[in-house]
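One protein chain is absent from this view; the other protein chains keep their places.
Up next is subunit A:
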Amino acid sequence: MSLTRRLVLGAAAGTLAVPYVVRAQAETFRIGALNPITGAGSPYGTGMQRMIQAAVEAINSAGGVNGRRIEVFAEDTQTSPQAAVLAAKKLIEVNRVRAILGTWSSGVSLAVIPLTNEADILLMHTSGAPALSTPPANAKNLGYRYQATNDRFGRAFAEIAVREGFRRPATMAFNNASGIGNTDGFRRAWAAKGNQNGEHVVYEPNQPSYRAELLRVLSTRPDVIVMGSFLPDTTIILREWFQTGTPVKWIIPAWAANPQLVQALGPAVTNGIIAVDSVSNEGAEAFTAYDAAYRRAMNQPGASNVYAAMTWDMANTLALAIEQAKSFETAAINAAIRRVANPPGEAVSAFAAGKAAIAAGRKINYEGASSVLDFDEFGDVTPDFGVFFIENGQFNRRYVVKI
């Protein structure tokens, strides 16, 4: 059958004749999955994106939100603010998404949030910089953080330092909001416990060597060095430290002290390092569902990617908030997020159950896979922290710290 003008016109007329309701149903609620598929966040990014898609699949098969399906547009931040801004512009201007989910690393989220604010849409992210809580970054309160702030990480570091009996901690921070947030959080919490802070060095990224900075810190003879750092600089610093042969312990955030670090340096250098990460809400029902989805998609346990549990929760809280708001307007959805995520209310762990409860007029409290997910006034959550000791190249979780 050849495509004639008459046929095309007929088809177009036929489409117009389809009742309005049917076309309305075909309309979707569009969201962007903007994740670090490549770059420093690449060990996590693919899993994060898959879990947004998996959660949305479950939401759509439970009937979608307010009768509409959610449609996901996926992009890569390359863990680079410049690339992330381009991708976010495309999501906002071309795909017309109504929320962006899953940015990783503070530099990226700080670069993207002005765009989402400008477009009046939500940004749900996994970044730690304290600056993301307050204006100007969060001027419209449209930013939600599913990860602990760097300041909370710092407080966890201080708890660990006390528990491990350290007395003379020094700090080293990568010169950005995240690195300094970590060490400032530590120093404040450490001083609040009546202790004296030691040497503090803020270093520039992208140096071939950190020997001078390191020797400056080591010359004050600390018993532990608390880091606010990333993987490339941590690798160089630890290598140079090992060469000095100076005995000292390390407390390092887990995005820098991870299996890649062990791979680059070997078990001898990394032995005894304390790696700290927020831990997922592992006893919760939501985590069980997430874990199953993660195993299906990635063939790995869900606990191997704390950020993927966060993006799973992002899709679920957003969908529940839309149901609660009975609206697709950002302001109404934004107003509903704490209402569905925070206590009091009936604890729910999946979209379908939450949707039913909302329809029955009950107040719900979504308990997430990544944490109990109660947002404070800044849109921040308070997860627990796992304390991992690197022993013979293995990450052994010894205990959990609550702050």
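Going forward, a residue touches a chain if its C-beta (ideal position, glycine included) is under 8 Å from a C-beta of that chain, and two chains touch if they have at least 3 such contacts; residues count from 1.
Operating definition for what follows: contacts and distances are computed from a predicted model.
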item	value
The complex's invisible chain, by UniProt name, from "RNA polymerase sigma factor", "Branched-chain amino acid ABC transporter permease", "ABC transmembrane type-1 domain-containing protein" or "Polysulfide reductase NrfD"	"Branched-chain amino acid ABC transporter permease"
Candidate in contact with the missing chain, chosen from A:Arg168, A:Arg216 or A:Lys249	A:Arg216
Which of A:Arg69, A:Arg239, A:Arg338 or A:Lys363 contacts the chain that the document leaves out	A:Arg239
Residue among A:Tyr44, A:Tyr144, A:Tyr203 or A:Phe388 that touches the chain left out of view	A:Tyr203
Omitted-chain contact residue, chosen from A:Thr28, A:Ser42, A:Asn66 or A:Ser304	A:Ser42
Subunit A residues that touch the omitted chain in the full complex	38-40, 42, 175, 201-204, 206-209, 211-213, 215-216, 219, 231-232, 235-236, 239, 242-245, 260, 263-266, 268-269
